[in-house]
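Removed: one protein chain of the complex. Kept in place: all other protein chains.
We call the chains A, B and C, going by the order they appear; numbering starts again at 1 in every chain.
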Amino acid sequence: MDYFIELFCGGLTRGAIYALIALGYTMVYGIIGLINFAHGEIYMIGAFTAFIVATVLSIYGFPLLAIVILAGFAAVIWSSAYGYTVEKIAYKPLRHAPRLSPLISAIGMSIFLQNYVLLAQTSNFLPFPELIPEFAFMEPIAHIVGSTDIVILITTAVIMLILTVVIKGTKVGKAMRATSQDRTMAMLVGINVNRIISATFIIGSALAAIGGLLIASHIGQINFYIGFLAGIKAFTAAVLGGIGSIPGAVLGGLVLGLTESFATGYVSSDYEDVFAFSLLVLILIFKPSGLLGKAETKKV
Amino acid sequence: MNLMRSKKILAAASVLMLALSAPVAGMAGDTIKFGVAGAHSGDLASYGLPTVNAAKLVIDQVNAKGGINGKKIELLVEDDVCKPEVATNSATKLVSQGAEVVLGLICSGATKSALPIYTNANILVMSPSATNPELTYSGEYPNFFRTIAPDDMQAKVDVDFALNKLGHTKIAVIHDKGDYGKGFAEFAKSFVEKSGKAEVVLFEGVTPGAVDYSAIVQKIKKSGAQAVIFGGYHPEAAKIVGMMKKKRLKIDFLSDDGVKDDTFIKVAGADAEGVYASGPKDTTGNPLSKAAFAEHKKVFNADAGAFYENAYTAALAMVNAIEKAGSTDLAALKKALQTEKVDTPLGTIYFDDKGDAVGIGFSVYQVQNGKFVELK
Amino acid sequence: MLGFKEIKNGLLVSLWFVFLTFPLMVVKVDPVERIVSWRWENSIYVAIGTFVIYCVVKIIMQHRTGNAAVEKEAEQEKESIIHRVLASPKQKYTLIALLLAVAIAFPQFSSSYQTNVMTTALMYVVLGLGLNIVVGMAGLLDLGYVAFYAVGAYTYALLNHHFDLGFWAVLPIGGGMAAIFGILLGFMIVTIFIVNRLQDSRLGRAWIALREDEIACQAMGIDKRRTKLVAFALGAFWAGIIGVVFAAKTTFINPASFTFLESAIILAIVVLGGMGSIVGVILGALILILLPEYLRALSEYRMLAFGAILVAMMVFRPRGLISNIRRTYHSDKKFHPPIQH
Partner (left out) sequence: MATPILQISGLTMDFGGIRALNRLDLDVHAGEIVALIGPNGAGKTTFFNCLTGIYTPTAGEILLTPPGSARSVSLKGLKPNQVTEKGLARTFQNIRLFSQMTVLENVMIGRHCRTKAFILGAVFRNAATRREEREIVEMSYAILDKVGLAHLANEFARNLPYGAQRRLEIARALATEPFLLLLDEPAAGMNPQETQDLDRLIKEISTDGHSILLIEHDMKLVMSLSDRIFVMDYGKKIAQGKPAEIRSNPAVIKAYLGEDVDA
């Protein structure tokens, strides 16, 4: 039973991270129908910015709490700035282009950002400072669920809650929902669609940055390539949950994380990915629009 | 166009081309063309670039003394990014440029794909780092030599240490699914099984770059293993030891040369303490080794990186063989390599008839106070 | 030329980029030695670079809107020449004969490195043409195309390994490289020929209709599922064959050669060239494969440039290098004159 709980907690942590990144994919897809391949790189840039800021501050002797707050803040600011800029450069001019053109542009952007970080920083793995301390009161159960797991789960839950409130309750959220349903109509009722799209990119990037910071301090290392696999997995999670659906991204992330964890624990980690992607195929066969995705109604 | 007819034309054209194109022969000019191939860019560049530096240093020395038998040595450097498909491109490029001997091919995969091209052109290839046993054991590549011990030697050293020195009886063998790591892990598994002293309680591969390794660590814990033998490179090793510490799993961690790298200690930090890793024998007592490192520091104003000594050794052995053989003819070079002993940073070595260096082996190191310390 | 407003915007944009690139370009930390280096000079490079690029883009855009009409005409002229060559059988076969001559001559006159690079490029031309059926014509997104390529490569490799199919084994070595090049060139011509025919057939029209409007396409009596499946299958067929050639050429394969990036590059070839255009795909493949190969001089900036070029191409030519041209048909009969109002 202990073993089951251990795997469950590990899967949940992993799933929470997938969910944070998946939200960016799903929100952007919901609003402009684009698979933003550069999103994994935004996550990586978030982690890198946090790494740089945290290391600099720790060298200058700042206290841990200040480091955590400032590094998190910087990661969110710069990731959002990158997300915003990427949209303006690579996607905005392509609003009316054929469907696949923005996708290629996104792939190009992803390659560019990866190599930009590689050249501006280093190709080596770097040790990420331990931003989440080991809490003493957690020690009795640390072998099952550690401090970082708890922090990741709580942070993710809080962020989800805030996001839900923003989407459901605020003017920006309403405008987002309107834009995702019918862009032309939203424009006609006076919504500044370009600004809403930018806002979507900024929010998605901020979430990815927080994900980057959390996972980097969980596993303790980063390099320029971490965005790729995390991006693919998060994208899978988004599709699994129903791309375009915000609760879907969260559910998809958790389902994927748990599946991988149990596949490793009870079968073999050699087949971790096989299980993850078989699950995806299986769900898409029975529910082509994903777990919580709405079936597309054809407008004729 | 009639398709049948076009097929015939095609077939005829290809036969014609086969007949017309003879293999490009090595050109005898007024310099000796010395090729260097390996990863010089991309994420594995740090494994390949030290070899280029080593070659430069050795060749500059030789040229400064007037070359070999009056001929200067010319360096031809080709990047293969450690990708098999690029390695064949680099190989054909080097062959067509008239390279007479080649130092390198850093990764085993790229080596496997490019070697047939060199073998066919009768060009001597000496690798400082390709450890796949097949490369020498198979006998398919009579032109291939190396100044590093093959993977199975490493696995044997690790397993002996875990079983005999540490006295473990339950071993978990983990790898990163890559050519190098999985190969090492499979050898380790078979050595443990053959020993009769211990059993392999877990044998699994992990996905490099995965978000976290908590599940596999829990599984190791459940398996009751007393030690983990890991085949792979340092980033994954650092993640696994980090996660082991987080999950309060205190068992021995043994790994390979891919982990015996100072970057591992930098990245894993305090978690690295106590980790065992096998690596080439310590040569810091060897004056030639000291000189080689000092030279690198002087010329490039930086510390030498991975496989630098092996590459330096290989370059010395190659130059020595060319000098003794009096040509770059493969048969003559081979004979010289097998009979003429040469003093190098790795000790006094010569080569056996398979192409492996005699006198080069592995030791087990342990991280103690942030440094790899050789255990005698 | 640029007015005051553009200059001001340019300065603002470069200021934004200085801010954007600050942590990654300026700060570099060594977490072990605990040293921070501040590379302020990079900020200056970023500022100047951004400003120059901004101005160049603005000038090009001004130039473009001014000459839009003239350029469009010139473009049509150019494209119609390519199209005319492909449309007329006589010129097409002359072209094929010419290509065959090049195929035989090329390996003789260039180094085997050049031959090898061209072989790789040709492989991607065929891969691109295969994916063009799926993506360009039928408008289906296929990001797993490389899997079929891998299936072909592994099939060959396993057959070769277990049953020792000797013939191909000699090919990659020495003269075989030239032979592979020639066979590939021939194969590419056959592929072009087939794709060209498919494009103007009943099936090809169905694919394009499917791409344009799925619902209308079904309403025209076209079986959506069957048509899509045929497109996928045909595309996969070509990938599989090239996979075999790839395995024979490199003599060693491992999963590292069949990554997502590979799929992305093939997709980029199709879209860059111009969806559904055969000439475009050939051009796209040559650019995307030869560019990184010859950009190798720039070594570490190679992939950076590759990414940037992909984005720039899409932004400035979203419909690809060469837009697709439809075949025209004529009837011998006389028709009523158009209704005059």
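Quick note on the criterion: a residue touches a chain if its C-beta (ideal position, glycine included) is under 8 Å from a C-beta of that chain, and two chains touch if they have at least 3 such contacts.
Quick caveat, the model's predicted, so the values are computed rather than measured.
When the full complex is taken into account, the listed residue touching the unshown chain is C:Y329, out of C:F4, C:W40 or C:Y329. Within the complete assembly, C:L203 is the residue of C:V46, C:M118 or C:L203 that touches the hidden chain.
Not every partner is drawn; the one left out touches subunit C at residues 194, 197-198, 201-206, 208-209, 211-213, 215-224, 230, 234, 324, 326-329, 331, 333, 335-339, 341.
Keep this in mind: only the chains that are shown with their structure count from here on.
The chains that touch subunit A as well as subunit B are C.
The chain with its Cα centre farthest from the Cα centre of subunit A is B.
Centroid to centroid, with C-alpha atoms defining each point, subunit B and subunit C lie 36 Å apart. Between the Cα centres of subunit A and subunit C there is a gap of 30 Å.
Among all residues of subunit A, those that touch two or more other chains are 126-127, 228. Shared interface positions of subunit B, defined as residues touching 2 or more other chains, are 266. The touching residues of subunit B, when paired with subunit C in their complex, are 1, 3, 6, 9-10, 13-14, 16-24, 40-41, 79, 83-85, 88-89, 92-93, 95-97, 109, 112-113, 116-117, 120-121, 179, 266. Here subunit B touches subunit A in the complex through residues 42-43, 45-46, 177, 204-207, 209-216, 218-219, 221-222, 234-235, 238-239, 242-243, 246-249, 263, 266-269, 271, going by the rule given at the top. Considering their complex, residues 31-32, 93, 96, 100, 103-104, 107-108, 111-113, 115-117, 120, 172-179, 181-183, 186, 190, 193, 246, 249-254, 256-257, 293, 296, 299-300, 302 of subunit C touch subunit B.
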